[in-house]
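A single protein chain has been omitted; all remaining protein chains appear in their positions.
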Amino acid sequence: MKKKVAIIGAGGYVGSELLRLLLFHDGVEVTKAISLENIGENVAVVHKNLQNLTSLCFSNEPADKIAKEVDLILFALPHCLAMNMVPKAIGKAKIIDLSADYRIENPKTYEQFYKKHSSPQLIKEFIYGFPEFNKEEVKKAENIANPGCFPTGALLALMPLAKENMLTDHVIVDAKTGSSGSGVHPGLGTHHSERAEDFKAYKVLKHQHGPEIEQELKKANKKEFDFTFVTHSAPMIRGIFITAYVFLEKETTKEELEKIYKKYYEKEPFVRIVEQARSTVVKGTNFCDISIACQGKKAVITTAVDNLVKGAAGTAVQNMNLMLGFEETKGLMFPGTHP
Amino acid sequence: MKKKVAIIGAGGYVGSELLRLLLFHDGVEVTKAISLENIGENVAVVHKNLQNLTSLCFSNEPADKIAKEVDLILFALPHCLAMNMVPKAIGKAKIIDLSADYRIENPKTYEQFYKKHSSPQLIKEFIYGFPEFNKEEVKKAENIANPGCFPTGALLALMPLAKENMLTDHVIVDAKTGSSGSGVHPGLGTHHSERAEDFKAYKVLKHQHGPEIEQELKKANKKEFDFTFVTHSAPMIRGIFITAYVFLEKETTKEELEKIYKKYYEKEPFVRIVEQARSTVVKGTNFCDISIACQGKKAVITTAVDNLVKGAAGTAVQNMNLMLGFEETKGLMFPGTHP
Amino acid sequence: MKKKVAIIGAGGYVGSELLRLLLFHDGVEVTKAISLENIGENVAVVHKNLQNLTSLCFSNEPADKIAKEVDLILFALPHCLAMNMVPKAIGKAKIIDLSADYRIENPKTYEQFYKKHSSPQLIKEFIYGFPEFNKEEVKKAENIANPGCFPTGALLALMPLAKENMLTDHVIVDAKTGSSGSGVHPGLGTHHSERAEDFKAYKVLKHQHGPEIEQELKKANKKEFDFTFVTHSAPMIRGIFITAYVFLEKETTKEELEKIYKKYYEKEPFVRIVEQARSTVVKGTNFCDISIACQGKKAVITTAVDNLVKGAAGTAVQNMNLMLGFEETKGLMFPGTHP
Partner (left out) sequence: MKKKVAIIGAGGYVGSELLRLLLFHDGVEVTKAISLENIGENVAVVHKNLQNLTSLCFSNEPADKIAKEVDLILFALPHCLAMNMVPKAIGKAKIIDLSADYRIENPKTYEQFYKKHSSPQLIKEFIYGFPEFNKEEVKKAENIANPGCFPTGALLALMPLAKENMLTDHVIVDAKTGSSGSGVHPGLGTHHSERAEDFKAYKVLKHQHGPEIEQELKKANKKEFDFTFVTHSAPMIRGIFITAYVFLEKETTKEELEKIYKKYYEKEPFVRIVEQARSTVVKGTNFCDISIACQGKKAVITTAVDNLVKGAAGTAVQNMNLMLGFEETKGLMFPGTHP
């Protein structure tokens, strides 16, 4: 018998990808798709790719009521909105929250980059759902805080080194994203005439995903290091590309580094160590492609993920699979296209 | 001494191109740039390309007051808004209206495609400013209705045949545009994630530029023909590309058609008959590139213009030059880039 | 037990899509991937999307030898090359040829648009594999000529009207394509700096897919009509968008036309009648979206397909499913993404 799941925030781009993945997932049935903007309409009215493929309609019901009727709820709400909705469902159903609201352990840090947290006491009820590094915890978790898009790419680039305590000196993450990371609502920054063909940096040294990356790296890496994070808008719809700069304590080679990365990722179904990471190669998929360069004490790790899949909905389904006892790869093991 | 001009509606994309062209025009001084959204700010706050290049600021003053202080006003307002502002300036200064409001001679047609006209009696005070075909009239005009973007490309494609009464049977204009034609305000249709990479038709058989094209062609062509117009959104910022299908009464050749086109365009500085019209080749310029194919009685004329330059601000400056006694090409005779 | 299939021409973009679809297809095993350019290499060396997902390597073996070892061969070779390879396999295995070489019934027409046919006597051994209109024939066929990319979009737009003998007067197909239709080999026309942002027409009135479309329409439609076909390059990778203009004998309505289209497509799993056909909505999928507009006697039918999927590899797999006794939709019933 299929497990029942609900998607709260199904009208946005992350909701769109959750629907694409879960409507064709063997093990679950999406029984609710909550979105305030199109109540009563078929989900394909917003997500045209689903035309003719589903009879599911958007609805609006309280989170606590939904929680009683399903096995698991995926919250795909904007940050600061989630923390007002999620608490109602806690303890009643398994939860995966794709917002940032339960990812930052220190409420003061959260407040500094987002706003005052309305339920700080609940943060510790959440496991950071990063299956490449805490699969067993995820399997047992009731509540998952699903990683952010930039953190997914950055942590997959740097966690093997952090686990080996090889992060010292400065660690710089230069990140580039496509426009879909800005969500479904139009704005000047994502107006086609302004955004197409344009490359720019934004929120330089101030992006809210910085502390999330730093938190996870510093928990893993026993040595001190200084962390720098800058985000850029690239003229593309999908994709996050991370260039991570690391200055090692001793000289090493690409081969030695690859050996370390293989140690952590060899058995991971969605991480591929490749010659050249490229955003289009992972587009639409749950893969993270990693490429390693090294020169003396200097290492440059690049990763490419699809911000809406591996960087959001895909990892959420991966976490869901683990939480509900399915095979980790269920419904996710498909390639992108070439070209 | 320089002539004084004002731009009303200087905060939009057509306003942007008027500023780019006129701030570096030898013969005129832009003394007013009216925009309600950024009063008091330097124009470069909105049009970043002008940073460090001008001290001009946006202001807001009544059109009648402005009219007394300048030689010519360029109105770059959305259609249906212009007709409420333009009348205040008529008779007080020369006027170029870049909206559709004084381009449609029949107020009922206007009402059908736009809304009820608020000053239908003034329509006849305007000359349709199409310098390739009525240069002498434009020179003497007090009030110019500047052609629409699609009409510019379509009419340059078809007017030579219309003048020769060669339009009969069906005439089809299949038009494609970049996103900048939708203007400076964000919306779902121009949201980068939706628009980039996408091709679609819109307002099929219902676009408001259809009657404008048909009106001008039917005034020129003595024979009856049936006119069809369909518009498409292409995944680019700039450019209008027109594919015009004509079914001639007798067989002809590409060479014979080119001869006709040369007759009308040989002396026109901004019309080039080329092997293959391409949107990027005319990007940022006042050129219209025309290419001709013919097979038996069938002719296909393609044109490429930049919707904001030859399709709006560039032709307006060309008209302005003629109205103010300057050389027609002043400030406009520059090429695009390759690539 | 799985059926064995071979792909000859697996290094190109159509080969790429055949691999993507067939490596994850339940009913078949790809036992051979022939490509002269990368013999011995894993297919993922060329098609990076398949990294870590297959152990299949490119090889080179004679077509007749392969034919004895597999149930079906898919030929994804350039036109004029296929006709030298395909004959060796005929009669030894089922064949799907994705080139144009066995699609044109009249060898003289073929010669006019391609070159002299080397095996004209074999053309009649092939069934034009258009499952929406000749499913039963395809099921029984030994050799399938798979439709071209433009013909797929154009015929799905016009065949219902042709079947009803509603094509008269002029029928115009204005077609737009992405760059992947030009294949995997770089050239000036697909050089990024030249192609990105550019819109242009090419091979105006001379494109080799014209006679294929005309042939199929004229076989279906009992009345005479004049056919016109023009192709354009749009600044996108994937997608064919067709705008078809039809002039009917009597006035009709959108609703009446939709009724006709539903009659033919209601049970077709990959044809959707939608409000607005868009290239991105069908990207990566086997769907064809169709939209209908009508005004008096004038109808405009627009269709969007992915040129490499529904326009090539997807329809080939659909034909293969029918030929091998599988469900028609096997391995093909997945949506695209939004955005």
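Every chain is named by a letter (A, B and C) in the order it is written, and numbering of its residues begins at 1.
Definition applied: a residue touches a chain if its C-beta (ideal position, glycine included) is under 8 Å from a C-beta of that chain, and two chains touch if they have at least 3 such contacts.
Worth saying up front: this structure is predicted, and the values here are computed from it rather than measured.
Novice: Touch as defined at the start, partner being the missing chain; which of A:Asn221, A:Thr243, A:Asn286 or A:Thr315 qualifies?
Specialist: Hidden-chain contact among the options goes to A:Thr243.
Novice: Thinking of the whole complex, not just what is shown, which of C:Asp71, C:Glu132 or C:Glu197 touches the missing chain?
Specialist: Within the whole complex, the residue contacting the unshown chain is C:Glu197.
Novice: For review purposes, identify every residue of chain B that touches the missing chain, sorted by number.
Specialist: 13, 16-17, 20, 24, 46-53, 180, 197, 237-238, 272, 274, 278, 281, 284-285, 289, 308, 334-339
Novice: Extract the touching residues of chain C with respect to the undisplayed chain.
Specialist: Residues of chain C in touch with the missing chain: 13, 178-180, 182, 184-188, 190-193, 195-197, 235-237.
Novice: What does the interface between chain A and the hidden chain look like in terms of residue numbers?
Specialist: 169-170, 172, 174, 176, 193-194, 197-202, 204-205, 226, 228, 230, 232, 234-239, 241, 243, 245, 247, 276-280, 283, 291, 293-295, 298, 300, 302, 304, 339
Note that in this section only the chains that are shown with their structure count from here on.
Novice: Using only Cα atoms to place each chain's centre, name the chain farthest from chain B.
Specialist: That would be chain A.
Novice: If you average the C-alpha positions per chain, which one ends up nearest the average over all of them?
Specialist: If we average C-alpha coordinates per chain, C lands closest to the whole-structure average.
Novice: With chain centres defined as C-alpha means, what is the inter-centre distance between chain A and chain B in Å?
Specialist: Once rounded, the distance between the two centres reads 46 Å.
Novice: I need the residues of chain A touching at least two other chains; which ones are they?
Specialist: 13, 180, 197, 237 - these are the residues of chain A that touch more than one other chain.
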